[in-house]
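Here the complex is missing a single protein chain, while all its other protein chains stay put.
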Amino acid sequence: MRSRTIALLTDFSLKDPFVSMMKAVIRSINPNVEIIDISHDVSKFDIYEAAFILYGSHKYFPQNTIFLVVVDPGVGTGRSVLTVKTERHIFIAPDNGVLYPIVKEYGDSATIYVIDEDKIAYTPKSFTFHGRDVFAPLAAYISLGYPLTYLGKVTTSNSIVKLKWVKPTIKNNVVLGQIVYIDSFGNIVTNIPVNIIPWIKTCKLLRIKVEGKVGEVTARYVRTFANGKPGELIALEDSFGLLEIAIYEDSAAKKLKVDRGLKVEIRKGE
Amino acid sequence: MRSRTIALLTDFSLKDPFVSMMKAVIRSINPNVEIIDISHDVSKFDIYEAAFILYGSHKYFPQNTIFLVVVDPGVGTGRSVLTVKTERHIFIAPDNGVLYPIVKEYGDSATIYVIDEDKIAYTPKSFTFHGRDVFAPLAAYISLGYPLTYLGKVTTSNSIVKLKWVKPTIKNNVVLGQIVYIDSFGNIVTNIPVNIIPWIKTCKLLRIKVEGKVGEVTARYVRTFANGKPGELIALEDSFGLLEIAIYEDSAAKKLKVDRGLKVEIRKGE
Partner (left out) sequence: MRSRTIALLTDFSLKDPFVSMMKAVIRSINPNVEIIDISHDVSKFDIYEAAFILYGSHKYFPQNTIFLVVVDPGVGTGRSVLTVKTERHIFIAPDNGVLYPIVKEYGDSATIYVIDEDKIAYTPKSFTFHGRDVFAPLAAYISLGYPLTYLGKVTTSNSIVKLKWVKPTIKNNVVLGQIVYIDSFGNIVTNIPVNIIPWIKTCKLLRIKVEGKVGEVTARYVRTFANGKPGELIALEDSFGLLEIAIYEDSAAKKLKVDRGLKVEIRKGE
């Protein structure tokens, strides 16, 4: 099966020429594939952030898109190269946990391969830039239709590196979750799907306790950003379907001085 | 009429995956359209800056390019979605003033449509990301040749949201204008087309008064950046045809400590 689209996600930045070298290698092998940049500004070495971005965005991509994720602090060590095939998509990444949420999401309908790098690597292969020497050729050959059964061996989801991917819980009407992303607007994204909160539709005000902060803040639960008054903390269902804390035309993350990873407790305020 | 090119202009940044999700939706609907990024680093929520960038750059794009502008602080509220067709191009944006300069420029030769979102929106449509759920599908369907008369209803230029888009004036040989853009080099772009200044060709020195600053500065009027001496303030006709204040290999905006929006008075110095 051929693919028309490769989607790239790295922490290489766009200042350095590294991303362009990956694209150059891909297009040397398959000049007809289109490349979409998801982001190259993942925080350096931040496997968790890359995993969230991939998980949150992949569903919108065309059928047969090949996702190539290179956040790879273990480059040049013994870490494996994985390829995961789901019904709609193919995912390629180092075996460092970044594909774990995808594997969890698709369960038995996903097939996981450990790739035999020797079949596709650029020669001579560097020890420091497998984005160019291993991952780019791999994505390009898969886009040309090279069968995964030729390129690697099937493995089980138990054999791959896991990621601490916390699911939110609800206990006595308190929702326990975590901040999983801060976007460029300063909106605070939690891991809490709004549709798991039973009382959300009758709720006008949320009480929010953030790990390490004294006391609570309250946020009015609204439909969209512009419903907020100037400076007012609001909460809403964001475009990932997740509970998000925001301020209209301002940065909630700066105002609350919070970072990714902190736990949050959400209570019905009113 | 089919379009081969969609040009994107947003304030979404390239760090977040939002732009890629728009591209993913576009290419799911029309895999053959090419996408050119104008910028995704418009200052957040800055409709005026987006309007200037669009106005200043659109003429160079191929015939039939579809411009998709998503600087959309009013997302999820009642604001309309506009599509403007000129002889050469199609422009799509929220009805928030960002297309006003285009509408002014092309006058009666432009046709303005208010789009019926239900005809093209992604289902379920979020309240917070119409770039993905409304604008991307709209641009993609238009690129496939869906007729605007099917997608929306014609409206008049009086019915759309206006932008304070100041025209420069000349009074007693004093040119009154405004700073409309600071580029990444720190060059100060005014809204004054050089060709409206009658004495510019015989002028060697400009006297410049900036709103809120004490006194005047002088700038030598030159042909290009490299005509400036180190640290010397110069003025020139920039690539938009506008009067620009600059310093060779340095930032005039930093030196003069000016920002966009300030008024300027230009006098002939010598």
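Some notes on this structure:
Letters A and B name the chains as they come in the text, with residue numbers starting at 1 for each one.
The rule is simple: contacts are C-beta pairs under 8 Å (C-beta built on N, C-alpha and C of every residue); 3 or more make two chains touch, one makes a residue touch a chain.
On a predicted model such as this, the values are computed, not experimentally measured, just so you know.
If you put the hidden chain back, the residue from A:Thr86, A:Thr111 or A:Ser126 that touches it is A:Ser126. Only one of the listed residues, B:Ser57, B:Thr77, B:Thr111 or B:Ser157, touches the absent chain: B:Ser57. Along chain A, the points of touch with the absent chain fall at residues 12-18, 20-21, 23-25, 27-28, 31, 44-45, 73-77, 126-129, 132-133.
The chain not displayed touches chain B at residues 4-5, 7, 9, 14, 34, 36-41, 53, 56-57, 60-63, 65, 183-185, 223-227, 236-239, 244, 248-249.
Just so it is clear, only the chains that are shown with their structure count from here on.
Between chain A and chain B, the centres computed from C-alpha atoms are 32 Å apart.
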